[in-house]
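What you see is the complex with one protein chain gone and the rest in place.
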Amino acid sequence: MNRKAIIGVMGPGEQATTNDLQNAYQLGYLIAQQGWVLLTGGRNVGVMEAASQGAKAAQGLTIGILPGNNTSGVSTAVDIAIVTDMGNARNNINVLSSDVVIACGMGAGTASEIALAIKSNKFVILLNDDLNSKDFFQKLAPKNIYIAHSVSDAITLTRNVLVNC
Amino acid sequence: MNRKAIIGVMGPGEQATTNDLQNAYQLGYLIAQQGWVLLTGGRNVGVMEAASQGAKAAQGLTIGILPGNNTSGVSTAVDIAIVTDMGNARNNINVLSSDVVIACGMGAGTASEIALAIKSNKFVILLNDDLNSKDFFQKLAPKNIYIAHSVSDAITLTRNVLVNC
Amino acid sequence: MNRKAIIGVMGPGEQATTNDLQNAYQLGYLIAQQGWVLLTGGRNVGVMEAASQGAKAAQGLTIGILPGNNTSGVSTAVDIAIVTDMGNARNNINVLSSDVVIACGMGAGTASEIALAIKSNKFVILLNDDLNSKDFFQKLAPKNIYIAHSVSDAITLTRNVLVNC
Partner (left out) sequence: MNRKAIIGVMGPGEQATTNDLQNAYQLGYLIAQQGWVLLTGGRNVGVMEAASQGAKAAQGLTIGILPGNNTSGVSTAVDIAIVTDMGNARNNINVLSSDVVIACGMGAGTASEIALAIKSNKFVILLNDDLNSKDFFQKLAPKNIYIAHSVSDAITLTRNVLVNC
């Protein structure tokens, strides 16, 4: 295919930690630098906002898959806003549309995206400090889950997955 | 409201264990005995099938929320088949339509349902042997997650939640 | 199958005419009398409300497929509320879950349901006074569209479709 790879960065909105936000911004920046397209949940908070801003700082292309029925609350760093009006069910579109999913931080929405990604046999890279989540998801789907120890590690793992699939 | 309570029983399909199936059948039977309506993912395998058969054995009413675009593969024990054509995104409808969610066994689809239920602030009762899942989800949402140690325990917890909400 | 037939009655909400409401109530009543299950969009207005009330007056079973993320605004005559959080996209679930669709009255939502039903090769019975809609949909899908001249005519057509499919 000629289409560019789409990398989904999923993570908490309002509940994101400072560390999550720093990681998300760097992920977005490096994803754009690789020439990949960034996909997030599109809202102007948390990991979605930080990743999108990072990608734009590196002149990347950004997609936001919004839960509501219009573009209110979309990040100013989203180039392409997809308006789903599906609430949290849009999380399934997030993962199906991503060639690789990076989970940056943890929360209920993020956990649903990891689980839905596994269910559709996608590869998911976990970048967070939550040991329970790593134990749980790695045991649930050892072939689909990779653990990243840093942002650059997540980018390296993403590149490896893209090359092999 | 005059509507009967709807109890969602979520669990693995093809990957369900013998223990999951026995628990699911009993859950369905006891849910019907309480006069509650059973809701499952509707397919004729695993926890969905066993719970639906249990509920019909006790003359209950059963709803199946199907992932495909027709009723092929529906359990013969489903009275009301809802055809969504949404694939795994129908998991969000499963939990939104349930007054209480009981997760019987564990798998990627079940994990997505627990996470989506938490995201919508629903109560989820975990009935399984997977310690990692209990550790993860209880820490993620201590107010939404209850641990059941047996089928009858799950029914008691369900009744308590219904009374208090 | 042992499942009862599900008949979807689709029509305007707030914009329903007095005639639409009378027809919808009678449709619901007669659908229940035949032993069929009634499915509507579930809200407490317009054709959805009237059809559901009619069906309950004849001790029928009623399903409501709601567009929002909870049961607020559900008709008191709905027995089984399915909560989709999909907005107007739930119209596709309405028609996929119905063995026959009866369009009672006309509006943008109703038109979308007729079109989606045709797209999935469902049978649709039109009961309304809008000549343009009949001209358009009959030409679009002559094999899928039936014109009813009265409520009892719609019930007869429904029975014929159920027997033949």
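Should a chain be cited, it is by its letter among A, B and C, assigned in written order, with residues numbered from 1 in that chain.
The working rule: a residue touches a chain if its C-beta (ideal position, glycine included) is under 8 Å from a C-beta of that chain, and two chains touch if they have at least 3 such contacts.
Bear in mind the structure is a predicted one, so any value in this text is a computation, not a measurement.
Novice: Out of C:Gly28, C:Gly42 or C:Gly107, which residue would touch the omitted chain in the full complex?
Specialist: Answer from the full complex: C:Gly107 touches the omitted chain.
Novice: Touch as defined at the start, partner being the missing chain; which of A:Ser97, A:Asn132 or A:Thr156 qualifies?
Specialist: A:Ser97
Novice: For review purposes, identify every residue of subunit C that touches the missing chain, sorted by number.
Specialist: The missing chain touches subunit C at positions 86-89, 91-93, 106-109, 111-112, 114-116, 118-120, 130, 132-133, 135-136, 139-141.
Novice: Just checking the interface: what residues of subunit B touch the absent partner chain?
Specialist: Contacting residues on subunit B, toward the hidden partner: 69, 85-89.
Novice: Quickly run down the residues of subunit A that touch the omitted chain.
Specialist: Against the missing chain, subunit A presents residues 1-4, 6, 37, 61, 63, 65, 69-71, 76, 78-86, 92-93, 96-97, 120.
Throughout what follows, only the chains that are shown with their structure count from here on.
Novice: When subunit A meets its copy subunit B, do both sides use mostly the same residue numbers (more than half shared) or mostly different ones?
Specialist: Subunit A and subunit B contact each other through largely matching residue numbers.
Novice: Mind checking the centre-to-centre distance between subunit A and subunit C? Centres are C-alpha means, answer in whole Å.
Specialist: 40
Novice: Among the residues of subunit A, which are close enough to touch at least two other chains?
Specialist: 86-89
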